[in-house]
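Just passing along the structure, written as structure tokens.
The complex appears here minus one protein chain, its other protein chains still in place.
Per-chain numbering from 1; labels A, B and C assigned in written order.
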Amino acid sequence: MTAGVPHVAVIGAGAAAHAELVMAEELGRELATRGAVVVCGGLGGVMEAVCRGAREAGGRTIGILPGDDRGHANPYVDVAVATGLGDARNLLVVRTADVVVAVGGELGTLSEIAFALLLGRPVVGISTWELSRPGRAGDDILRVATAREAAEAAVAQATLRSTTSE
Amino acid sequence: MTAGVPHVAVIGAGAAAHAELVMAEELGRELATRGAVVVCGGLGGVMEAVCRGAREAGGRTIGILPGDDRGHANPYVDVAVATGLGDARNLLVVRTADVVVAVGGELGTLSEIAFALLLGRPVVGISTWELSRPGRAGDDILRVATAREAAEAAVAQATLRSTTSE
Amino acid sequence: MTAGVPHVAVIGAGAAAHAELVMAEELGRELATRGAVVVCGGLGGVMEAVCRGAREAGGRTIGILPGDDRGHANPYVDVAVATGLGDARNLLVVRTADVVVAVGGELGTLSEIAFALLLGRPVVGISTWELSRPGRAGDDILRVATAREAAEAAVAQATLRSTTSE
Partner (left out) sequence: MTAGVPHVAVIGAGAAAHAELVMAEELGRELATRGAVVVCGGLGGVMEAVCRGAREAGGRTIGILPGDDRGHANPYVDVAVATGLGDARNLLVVRTADVVVAVGGELGTLSEIAFALLLGRPVVGISTWELSRPGRAGDDILRVATAREAAEAAVAQATLRSTTSE
């Protein structure tokens, strides 16, 4: 059952600006409305906001925690996994999703974008990192301006990925 | 929400004897009936049987996979996490649960029992490993004979653990 | 170069009895004398004693640490790796070695024995855990009484393993 449902990781800072939290909550609602499961790091800030939005719209949320205690998940996490792996849990957030959406973000978010690109997960970005290398312009992040655009792009990419991999 | 609900890891072989599969399926039903979430390694054998039983009784199941692809979970896994960590995922199965129930089991199961004891998770066992050290008789595994006894003991331990840790 | 040299993991408690520390130190010397590299968890107790013995005899020692800081290795660790993975580092100790020798041991040691058996690494034991399953007598741990016997058995197994895998 889990295979056919789009899973979208939403990544962003634990200590985020108000505008990012509003954006993340709206993104949660937009993803849930489109039938996507939200995957995140399970803690506060953007992670909590996106889960709150998703749950308001009747959606499901997965929180993959860095610590040992499932109870540290934010209250809008539906299913929490306690990894005890510290920052290495960032990889699991990315692996468990079909697509990643970055909302703003600090260095933890940067590490998740990097792993998403490394593992071949499409990345959608709202006001997030830009990456470049000498001799190559731009990166492979699909940049959008609104939560609705991000949700539409993420679900489209997840569906495409699920179709082509079968 | 996830904090207050008992999470029970059920561990056992991917290639298990028929009697173990029957036992695991019944255990899944008994756990679901008591409101517990089943956590497992997400693959076949005992893992699939316990998920099938839990889902039949309307319960929820979490599969924590060794590989990169969420799609490799057995069809009765409700929420799958792709770790890409190989056997190290065994720790995450244990950490995510309040209590562990071992049904038979080979060496992977032994590693999960060992981590459960190390992390302080109570272990309930049905026809599983026995551990001893020179100068000390027995181990801390609570041995039971039936799926119903295992489910009752596991949920009681999970509830006790959740109460005393607050 | 690293491939042809026997690597022996020595596992045991961080808080060990005096007799175990004496045994571990002698084991370190015996392993170093036979040209083996000692792999361990890098901290105190049996881990420190075996490293001290190995270094006294001119041998090399690798410490694979649970934490973030290489500086927490015991002073007899030659090469320290900071994993930040907590108890999951126990798997890396086992994987990096050809053979595992358990000296006494608590629950962490039990988890390493379990992973060694799971990964197919031979296990030599001195006064350590005994494992059994219903219907099967005994386990695959080769039990010895002295540090010299342990070192001889470990190096023989490591050499055998290295020969047959090529």
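Quick note on the criterion: a residue touches a chain if its C-beta (ideal position, glycine included) is under 8 Å from a C-beta of that chain, and two chains touch if they have at least 3 such contacts.
Keep in mind it's a predicted model, so treat the numbers as computed, not measured.
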> Among the chains present, which touch the one that was left out?
Replying inline: A, B, C
> Which residue, C:Leu119, C:Leu142 or C:Ala156, contacts the hidden chain when the whole complex is considered?
Replying inline: C:Leu119
> Of the residues listed, C:Val22, C:Ala57, C:Ala80 or C:Ala156, which one is in contact with the missing chain?
Replying inline: C:Ala80
>> In the complete complex, the non-displayed chain touches which residues of chain C?
In response: 1-3, 7, 37, 60, 62-64, 68, 70-71, 73, 75, 77-85, 91-92, 95-96, 119, 165
>> Give me the chain B residues in contact with the hidden chain, please.
In response: 68, 84-88
>> Across the whole complex, list the residues on chain A that are touched by the chain not included here.
In response: 85, 87-88, 91, 105, 107-108, 110-111, 113-115, 117-119, 127-134
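Throughout what follows, only the chains that are shown with their structure count from here on.
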>> From the mean C-alpha coordinate of chain A to that of chain B, what's the distance rounded to whole Å?
In response: 28
> For chain A, what residues touch not just one other chain but two or more?
Replying inline: 68, 84-85
